[in-house]
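Excluded from the complex is one protein chain; the other protein chains are retained at their positions.
Moving on to chain A:
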């Protein structure tokens, strides 16, 4: 079944949108569960981000290939099965690469199945666009997700453990704020990042408005 559609031309924006304008975590507020749960250290955040990116790109690609073949009524089931397949693959890949990393990420690898960044991309992009554009766009989203997780993980690790990537960087007398590596710390840091993004957006809108007013007067 084909939908009335317009295919997007692949441009730099196809990729870059996911990083900033449509950042899954900071702008679209998707994938909050891993963003809060596994960002207590920078290395966990990066590993989780990359694992999610892999699943996101692979499942979006497959969904894009099958997009005209999946009836609308069963699309969610089909997406979940495809996503779960790639999550299982990532799960085994990580176990084969490093048991330590596997132990560090714990149950959150399996929970990628329920990550709404992936389902969101499948529903709003992969099911409507050609393979090439889908790969570029979902890769951008994945990298945006990774960057968002890393920016939370870095702040939380620095404040909560006085270290970055496990290397101590704070002065000797620094007393770690343990709350930062606990669940409440995730909410605090996420809130602060959202404030920064919202403030930046407001500032841009205001500048545009001022520009328009100035233009009208001229």
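Heads up, the rule we're going with is that a contact is a pair of C-beta atoms (placed from the backbone, for glycine too) under 8 Å apart; a residue touches a chain by one contact, two chains touch by 3 or more; residues count from 1.
Methods note: contacts and distances are computed from a predicted model.
Visitor: UniProt names the one chain left off this complex as which of "ABC transporter ATP-binding protein", "Ion-translocating oxidoreductase complex subunit G", "Succinyl-CoA--3-ketoacid-CoA transferase" or "Putative spermidine/putrescine transport system permease protein"?
Guide: "Ion-translocating oxidoreductase complex subunit G"
Visitor: Among A:23, A:44, A:115 or A:141, which one touches the chain that has been omitted from the display?
Guide: Answer from the full complex: A:44 touches the omitted chain.
Visitor: Using the definition of touch stated at the top, determine which of A:81, A:169, A:192 or A:212 touches the missing chain.
Guide: Reading the full complex, the residue touching the unseen chain is A:81.
Visitor: Given the full complex, what residues of chain A touch the hidden partner chain?
Guide: 1, 3-6, 8-9, 13, 17, 21-22, 40-41, 44, 66, 69-74, 77-78, 81-82, 84-86, 88-89, 92-93, 95-96, 98-99, 103-104, 106-107, 124-125, 128-129, 160-161, 178, 181-182
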